[in-house]
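Here the complex is missing one protein chain, while the rest keep their positions.
Right, chain A next:
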């Protein structure tokens, strides 16, 4: 019989524990190593899925990996990916935000209408829209932290409220890009990097990921967001001001939605109150496929970015392969269920 000594050394070596140690080492077979790896790095599984997706779709249709297609895919991802940054923050606190899209559209319509009909300069209109988005986020945050209502119910309510306000305010009318100041559609301007075409909106989205990613992984605030999502009572007892952290998350999410609204104007070339109807579900899909746990405290924005790209890669890849669009829905649905199952599995990890 061979005794492997790889892995962690036995805990303060009681001789009687030898058989147990051996058993423990034996149990850590390939599947368990995968479980541990995914547990330590939740973004690994979406990364693997994205790579496989790209390889398979390129084999089906080589046009998939041409610079033009990739540029289009990235541009199409930008809006949902930006919204999903805010969604990630809220889901990390074990909450959920159904009002993402509605809040962003309200902010966008305020920007567009003040920039065009009310003749405000671009910067002022943009700022006003951002303020509206922040107020929307703060309203959600106040209802969750002060009235202690479940985030699902709060944002289900504000989803309708924000949508209704938008429709009443605009009368359902769209505003074309030509009527707006240049600054508002700046996010649609493109730069050519070799054969790739990148919009300012995409760059802004990347910046958003860098800033929020940094805040989550490198600052005390980020630590506290994870701790509050993990176990709010433990976080409170450890000395974290949990309501303050929770409220700040909703406010930051509001800022993110305001920026996403700006990116949306550039992407759509117009501001329409009926744009991105399924943004809430699409952003949740990106977060979940990206490996962030719906139970809070686990995950991050890197996974979310990968998740958003996976959904868009499926959409483009399947249409390039000549497959009916309904299959995209089917594939994304299966991915979501698979992602949540993997999350449940890796949560059971024990050393």
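The definition used in the following text is that contacts are C-beta pairs under 8 Å (C-beta built on N, C-alpha and C of every residue); 3 or more make two chains touch, one makes a residue touch a chain; residues count from 1.
Definition applied: contacts and distances are computed from a predicted model.
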Record lookup, UniProt, unshown chain, options "Multicomponent K+:H+ antiporter subunit E", "ATP-binding cassette domain-containing protein", "YIEGIA domain-containing protein" or "NADH-quinone oxidoreductase subunit H" -> protein name "ATP-binding cassette domain-containing protein"
Which one, A:173, A:219 or A:344, makes contact with the chain that was left out? A:219
Using the definition of touch stated at the top, determine which of A:164, A:193, A:238 or A:334 touches the missing chain. A:238
For chain A, which residues touch the unseen chain? 8, 11-12, 39-40, 214, 218-221, 223-224, 226-227, 230-231, 233-241, 297-298, 349-351
